[in-house]
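With one protein chain held back, the other chains of the complex are shown just where they sit.
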Amino acid sequence: MTTMDLIGKVMQAVVGLAAFGVAMALLLAFLDRPDDKPLLKGFAALKRGMRPRLIIIGAFALIAILARLLYGAVPWMTQGMTNLLIIVGLAGIGVVLLQWALDRLLQPAPPAVRSAVLRGIGAVLAIVVAIVAQSAESVPALDWITPALAVSGLIVALPLAGALVLTAGIAFVRQPIRRNARLLVWLVAAAAVVVITLVLESQRDEPIGVWTWAAAAALSVIGVLGYLADRDEDSKPMLVFLMPAAVLLTIGLVYPAIRTALLAFTDKTGTFNGLDNFIWMFSQREALITLGNTIAWVILVPLVSTAVGLAYAVFIDKSRGEKVYKMLVFMPMAISFVGAGIIWKFMYSYRGAEQEQIGLVNQLIVMVGGEPQQILQNSPWNTLALIIVMIWIQTGFAMVVLSAAIKGVPTEQLEAAEIDGANPWQRFRNVTVPGIRSSLVVVVTTISIATLKVFDIVRTMTAGNFDTSVVANEMYTQAFRSGEPGRGAALALILFIMVLPIVVYNIRVLNQQKAIR
Amino acid sequence: MPLGIVGVAALALTGCVGDAPADPSAEPGGTEGPAAGCEAYADYGTFEGAEVDVYGTILDAEADRLNESWAEFEDCTGIDVVYEGSSEFEAQINVRVQGGNPPDLAIFPQPGLLASVVGTGSVLEAPEAVQANAQEFWTEDWQNYGTVDGTFYAAPLMASVKGFVWYSPSVWEENGWEVPTTLDELDELTATVAESDVTPWCVGFGSGEATGWPGTDWIEDYVLRLHGPEVYDQWITHEIPFNDPMIVEAMDRVGELIKNPDYVNGGIGDVSTIANTDFGEAGLPVMDGECAMHHQASFYEGFWSDDNSVEVAEDGDVWAFILPGTEADASAVTGGGEFVGAFSDAEEVVAVQTYLSSAEWANSRVSLGGVISANSGLDPANASSPLLQSAVETLQDPETTFRFDGSDLMPGAVGSGTFWSGLIDWITGEETQSVLDQVESSWP
């Protein structure tokens, strides 16, 4: 590794985090709603917030100037880098000035005007993107824009601009027509993106790629969130708080989930085959064993690890050396699943009765006069042996979360109970447990879901043999080792069905909480 | 050597071409002639700054030797061959291809996997130069393993010979045991050994998530030897059912040896320990004289010790014979190997692919030690040990019937799925017929 490589790597992290921070700051800046601020007139209005803006403008200008000065002076400042930095500098100054102007000009304006102006600016930006994408071929600095990307840009930008213009127009219509109309506009825009993609794709040789689909999904998300938020002014910020997570989740999880659901009804060539995958699944001799094992896992692991984690957290609470105690039980969490697999293979390893044992468990059995057992092979105890590994790992999670929750239980309540003459157990039952109930639900839920998804332990320790397989392991094997993505997807659906009760239970708890508040 | 003309677009696909002119090989004498020692590589052309990504299963020390084997080629052609090894290759290659991010070249460890990736339509037909090399240096059988539906995609790379039976010459000499020349003699020898205080066999099917594969080698060896290559081919292509009576017979024959409590599992425990004993450790009791024989491929040579303190030779600490046939001198072996498929037809990729299929590369790699190749241009003397030399000779012998490891050729759902798990059920007590029926029903 050369120093330059290292600098490059660290720079990625620094620049990446900085960019993320700036993006977040910009998003949050919108939260600073004008009506929260006192209305100022004239120079006083201009002066407010001037200094930070001037500093930012100065910083951007410095970047651009430095880039120009260093170009040619030092070898590492390439032409591409210079251009990039100058563009960044100018764009930064532009954004700050625009925000400043808007902030000042729009402050006295009614919300509808503000909304319309902002949308109009958005539409102009979208059109600029489209023009840039189209002219990319002739501009050398934009040669990284591939034809597919340029087409995608055009497909997405035009409906986006249209939607922005339309919604800006609707800004002056009264509720609830405005709200419904806007939702409609956004959904139509999303549909337009899909339709244009399909039409263009049928005429082109090379595929356009999935980006336009993701954009369509993002447009729908924006529409739906806006619909939900438009009910009252107070809900507007919700958009900002939710937008980044919602877009990422839609692209990264919702789309794959839908794809998986469809895949479950196809064979490996991708043609529809009805319920064949499910029929295959349940015609396997071991299907019931696998399901039974999974249920045993999902019952035992959350209960035992939460119980032990809670007991431990209570026992060590406020004791001397609490940090060390915590770390000892936390340590298994910090070991990767592969590492855990090695550790426990050692623990369970077997040698014939006449030989020296190398596994601790069998050594203990021999010491008390028993016959050494092939722990990983003797069904159904082998499943229990694997479950113990998962409990060993997850207890640390339960302990850390519950310990933090216990520390949140108000001390006065414990003291009050004590004054009332409650013994430690009663205090625990009647004060601590109710105080951390929601954390308990969270811990049990999280561990249950993690347990349903875990496959590494089974893979590394028994590879699913000896009647130890679980659904997640079968899913991985089918989708990735056997090249049968359809079967893997069908198993994923089964997993989803198994998690439904947990989801339903959590909804109920959630509603209860809402009712209390 | 005609390398074919490729478009600039293809070149751009490989990304990092830097500032080099698009096709410097068109004017090789432009600035300077081939450097000293580079005459052998002049035909490949020069590609200053070009980079070729190679993806495979080979890791660590083996990967170092791989890099070393083409170091000279890199120096002379200017191509930077970037090798990436992964223990998750089998799963990851599918992910990368479907995700639109394939490597330039992939070293497939199994023809079955090659075929399934070819099925996605992204593997390119082998370029002419590679086809010419393949025809020159490999037998038709080997070429067929790189062929899918009549199109030749991938030339073989390295090879290994399976079906060796490892033993300790000194222990055998003490007891007066002789290397058997037929399967019947092997059975007799097993019975004889069982009467002494040495257990005849030690066996281990354990291999992490691939547990069970050492067992498939046993079955495949017996199918090939008992019923010949035609039945073997029909079996792996599913022309005869997986549970055909002939397969039942072969499996029962294996069972007579390794499911017999008197014959296994030397130094480890009873029959059921086979399922969980790691294949890497299973053979080690041979050295202690706790068991007489261990069935494993040629690569087991490297497992006896970390520091080469164990001499692998006919008169050394351990040695091996190839599992005999039904008659003496019947020469049929199973084996494995890798195949190099391309996802890009850029000129530098073609050059690397061509080089890897050449006899020069085979000699370069084999002389670094540890592996062999079925390349007929390989000089057996380059092999690093007596055992590997004998393996190369076996592979190059025209009399040898060579068949690829069957489980590698079957669809993944069977070859690396139910066949493995079926053998685990079998060794822990289930009947041959019901295991084979189960595997048959899982054939996709």
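By letter and in written order, the chains are A and B; residue numbering begins at 1 in each of them.
Everything below uses one rule, namely that a contact is a pair of C-beta atoms (placed from the backbone, for glycine too) under 8 Å apart; a residue touches a chain by one contact, two chains touch by 3 or more.
In this section, contacts and distances are computed from a predicted model.
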Undepicted complex member, UniProt protein name, chosen from "Sugar ABC transporter permease", "2Fe-2S iron-sulfur cluster binding domain-containing protein", "Transcriptional regulator" or "cysteine desulfurase": "Sugar ABC transporter permease"
Contacts of the hidden chain among displayed chains: A, B
Contact residue for the chain not shown (choose from A:I63, A:L414 or A:V433): A:L414
Residue in contact with the excluded chain [from A:G58, A:G94, A:G274 or A:G339]: A:G339
Absent-chain contact - pick from A:A168, A:V314 or A:I375: A:V314
Contact set of chain B toward the excluded chain (per top definition): 15-16, 55, 57-64, 66-68, 82-88, 92, 95-96, 98-101, 207-208, 278, 280-281, 299, 302-303, 306
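By our rule, only the chains that are shown with their structure count from here on.
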Distance between the centres, which are taken as Cα means, of chain B and chain A, whole angstrom: 41
Parts of chain B lying in touch with chain A, wherever the complex brings them together: 90-91, 94-95, 116, 208-212, 267-270, 272-273, 275-276, 411-413, 416-417, 420-421, 424-425, 428, 438, 442, 444
Partner chain B, residues of chain A touching it in the complex: 268, 284-285, 350-352, 355, 374, 376-377, 459-460, 462-466, 477-478, 480-484
